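Left out: one protein chain. Kept in place: all the others.
Labels for the chains are A, B and C, by order of writing; each one numbers its residues from 1.
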């Protein structure tokens, strides 16, 4: 049994981690910390966990965390970077679900996140936890930077094209739509039901923090600088991201359906839909799957890739568990084989 | 392994059965029939099942169904009653998720369902599949009538009161609210998103088919005729029922919290919340739990019971699986231990 | 032209007042105050008002307010009571949309609102602004207490019964359901989309502040103390209240449909639906109408009244405008004749 601790699990990523870990056959949940909710039973805050999780939130306690095999940070950006070293030094593996270790370029990170990075050396050491490109490195990693939700959906969608150099990488477009859970559980006028329900809008078009993350990862894959226009939108619903991706094909004679199917043939959590399909976010709700479909409208040279994930699962907590499974040599799908709830 | 067949599984109850049975460790799904969808892959119709269920819908075929240990009918009312006898005679157990065998009083049934009953003798033999009142009978039943969704929520909420004779059973009120999935997957203007979203209404106030079912079952529990006003409402959401129940207490000195906790102490799927609680339907979404809370506002003699279930799980497919578990001597929670997805 | 000021118009009641007043043919909007949003253009905060309202929020300024003919208070409870006297003394009429002047019994008010009342004498003088019972008094009122949303829906539903003494007034039940806008625009975890959407629950069952208000007003109408069980619920939608009301008829031979039709025959904003109807909240969305339907299920002695309003219109801003129209001798429907948007 892997002994697991969670730091800061009061948000939606936290409850989702708890849901997944509580059902994981090889995991023993040790503690979950929250300064603000200390003493509160987890199941009182998240009634779906009644009968499954009997932990209470405890005050952060490094000594207790050191007893764990792995610690997940589900904290705001900038927290993990101040606490991780001590755990790593004690031999504890760490998976950070925030952004502290995602971007290798420290200057870029500092510019977009508006703070000084506390441990650039650990950034260098951290492994970006997208198993579809970094599985071998994750297997031996001590510190995993769990990818952002948009970067997961976008990167998996563009990946085979960029690896093969099949598209003009200077003019990629990612028109992305996310449910409101991506904005977290903070008290915020902008995500009140009355502000979001029955309406739709783009946001952060001038620049969103996931842009540099996506650009860096796509650049590594493509072995060249990529140009990306990234427009996020807010959907009037809770869970789910769809990335609608546009790229100009250099060569329209390649069988892209076959390329994608082969690229992802051994991936347990990437599903290439049959030609002509339109994936629905509900088909992955609560599950760790990314479903992709390819279209070349009017047989032109614009490729459209439709990519859907559950932002809280493959886009956050599920991918974190997937990374843990890899890091500890467990079956990669362990604890992640639940079927999405539909309707 | 229990060999399972499903007749008519194209509706929401069908897909929910498939979700639960596909994850059930002791079940082998043999076939699922649908005249209209013959040849269609189940996973093409329900993309959440891709990778979990590789069956195709087949034409109804009694000989194949006879090879099963148990057959679930997820058909419209009036279908099962014409097909069940042949299966029972062949030693196959049957669980009907429709209303054909729910009401013992044939005249009442015929009046509310507007058709002649095809096999009154089997109605007499059938066991009403609410484990909380009929577990022993279910254990040896050949034919189980799976309860309606509203009747499940209402009966579990009133049960301890009526068993103990603590309330005036002539003036019970059940103000019930259901998500739209209770209306099924038929093409119907009334359940279009544009008709239901952002709005709320009562329906069928003059009389709903679940009224006689509830009245009969409560009457059995109370050992007297009960008077019930039942007002169903349609919620602008997919899953979930809340029954808000009102009853006049004969005696306000009884510790009702304790009564409920004791009555349901051994029930794996009934959860009595602490005093002062307000259960949310999302806390049981996708799960088989019924959560109850008790209130006596202003310490008066009106008791308010709040009862929530997922209409497709404890109110349909989950309860059917629970019944199967009991009928085959399996752990009653087998295949039903998934945690609700929240948010 | 009536010169109008609004104090504290940044919430949902405020924007709704602005929508209605901006289209009112006899109103001249003078100012709208908000300490927190001073200097912000109203249309920047509420983009639906772009092109219709070019005011900015200004700091509260009593001298400017004194230039108005009428001032609406759309402030939190406890604010108006400290500011109203000065305006009244200056001859300005006041309509308070909060609860400061709704309850005549000061002790009851202080108990439920948890504060000392600043001006009990003005409470005595204030007129409860439900035109259907107090039209004549409103006509000459200087200070109108605009009713709460639930009290409006419930009182209009029970009114004819209690006036005529047709029901047992000791055991009334009001099972009420409200959209989330009733909770206001404050940053609050409990009303985030992710907490409310796709779920349903009761709240405040032990006691809600609208209970004493309803009880007092029904008591006045009935000329006796009434017993009321009031259970509010939160709907996963923005606007709309349905009150489902239950009462025991003393005499089932009265033609209640006719009674209601006659009682409300001259009321411009109460609509009695034909027998057998189920009003939908969307049918009054954005409009000032209250629609009622009557049912006597199974011809029993329990009467069910279905009452729907838009909580922000007839339950708040619309009723306030209706009161203003009456107070200034204008056509009562002036500025309130817009058709609800459906779907």
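The rule is short, and it goes like this: a contact is a pair of C-beta atoms (placed from the backbone, for glycine too) under 8 Å apart; a residue touches a chain by one contact, two chains touch by 3 or more.
Worth saying up front: this structure is predicted, and the values here are computed from it rather than measured.
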{"item": "Selected from A:195, A:271 or A:332 as touching the chain missing from the view", "value": "A:195"}
{"item": "Full-complex contact with the absent chain, from A:94, A:270, A:306 or A:336", "value": "A:306"}
{"item": "Candidates A:165, A:186 or A:207 - the one touching the absent chain", "value": "A:207"}
{"item": "Those residues of subunit C which, in the complete complex, touch the missing chain", "value": "12, 15, 19, 22-23, 46-52, 181, 197-198, 238-239, 271, 279-280, 282-287, 289, 291, 337-343"}
{"item": "Subunit B, residues in touch with the chain not shown (by the definition above)", "value": "12, 180-181, 185-189, 191-198, 236-238"}
{"item": "Absent chain, residues of subunit A that touch it", "value": "171, 173, 175, 177, 179, 194-195, 197-203, 205-207, 227, 229-231, 233, 235-240, 242, 244, 246, 248, 276, 278-282, 285, 295, 297-298, 300, 302, 304, 306, 308, 343"}
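The definition used in the following text is that only the chains that are shown with their structure count from here on.
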{"item": "Magnitude of the superposing rotation for subunit B and subunit C (Cα, nearest 5°)", "value": "180"}
{"item": "Chain centre separation (subunit A, subunit B; CA means) in Å", "value": "37"}
{"item": "Where subunit B and subunit C are represented by their mean Cα positions, the distance between them in whole Å", "value": "39"}
{"item": "Between subunit A and subunit C, centroid-to-centroid distance (C-alpha), Å", "value": "45"}
{"item": "Numbers and ranges of subunit C residues touching at least 2 other chains", "value": "194-195, 197-198, 236-238"}
